[in-house]
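The complex is shown incomplete by one protein chain, all other protein chains being positioned as in the whole.
The block that comes next holds chain A.
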Amino acid sequence: MAAVADIEPDDPRDDLHSNKRTTVNPRFRDVPRSIMSPWFKSPYTPRRGLIKLATPLSRRLIPKLRTASMSADDEHQFEGLLKKQWRTYSLSPLFNFKPHRAVLVKYERSLDAALSQAQSTSADILNSGAEKSHFSFYNGLKFNSDDPAALRIQVWEKNATGHESKIVLEAFLLCVELSMSPIPAELKAYFTYYPVVLVAGNKSKTTVLFDWLEHHFDCRSDLLTLTDADLRHLLAHCSAFMSGNKSPPVLMQYSLEDKCEGIQYINCKLEAHYCKQLWERLFSSPSTKRELFQSDVDSFVDHLEQLLEHLMSIVFKKLSLSEVGTSAAYISHAGKIKLFSSSVVYTALHVLCDIANDRYLEMAPRDQ
């Protein structure tokens, strides 16, 4: 067992960590307010139906329809998804999106026009029209019949000979086994909901893509930043799928922004073997433990934090996680994610989709 802590000084150039955290303590997001404030004695009877199912109490480790997690053989299913750094965005429901191959061709042409127009207004006008987009459905991520098939958008840049040479932008529009849809049942025919978009590539092209989506499908996109509670969830879920003894250590990076002048982050690295053992001691294996409850997540991460506290006499529980990483996946609070193993694809994307959906549902009208 070993735990290593690196204390990082402030680095103003490090833009990865520059995003500000939200002021609300996200740990209490799941907790009903009546429980949060027991000191308040209301003269009225407690509210019925206070929990509006905005946040499910559990998140799945393996898909409903499968009995075991995915193995390394399934890796071919996730071609293009692994070992790439993705930026996560949330997307509101797409209006009038038609999931047919014939219509996708039209979408391609329309996006091409948008890309060439954006290029024509930029400084590099000579290269306008040099991009070609390609839309396709990615069947490997359809874990539930209710989910829309994941959409893959690739933007290729043509070389001087007019052939497509390299991908400048790749995006996945995902919906992985949501527990609850934000779209009212009577309007489901009009909307297609992809709560999460993974994007890798050029920033200006990303802007064009999201502008195009917003203009043509009456939706809204925003960067999906992850809170401390979200990262704890992802850490607990991804720790279930760590590989053997020689895998890289588990990273828990804590942010000290606005807390301690001169120190910005504390990087704690724990042996993967220890984390895996702890996970198995607590929950057996992912095949038997199919979903993790909030209490499970808390107990797993609390155990790790207690160990760190014991070793370093720092109350890590009081700090906020800014990055977590295992041998299976790496996730930062700025919404960057990198998946290393096919076994973690489902759970990581499911948790991400659930997080985005939960936040979206928090703002849903009461009577919905």
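Keep this in mind: a contact is a pair of C-beta atoms (placed from the backbone, for glycine too) under 8 Å apart; a residue touches a chain by one contact, two chains touch by 3 or more; residues count from 1.
Methods note: contacts and distances are computed from a predicted model.
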Absent chain [UniProt protein name; select from "Eukaryotic translation initiation factor 3 subunit B", "Centromere protein i", "Exosome complex exonuclease RRP46 homolog" or "Vps72/YL1 C-terminal domain-containing protein"]: "Centromere protein i"
From A:82, A:149 or A:183, residue that would touch the chain that is not displayed: A:183
Missing-partner contacts on chain A, residue numbers: 20, 22-24, 33-34, 40, 42-50, 90-93, 95-96, 98, 102-103, 106-107, 109-110, 112-114, 116-117, 120-121, 125-126, 128-129, 182-184, 187, 190-191, 214-220, 222-224, 359-360, 362-368
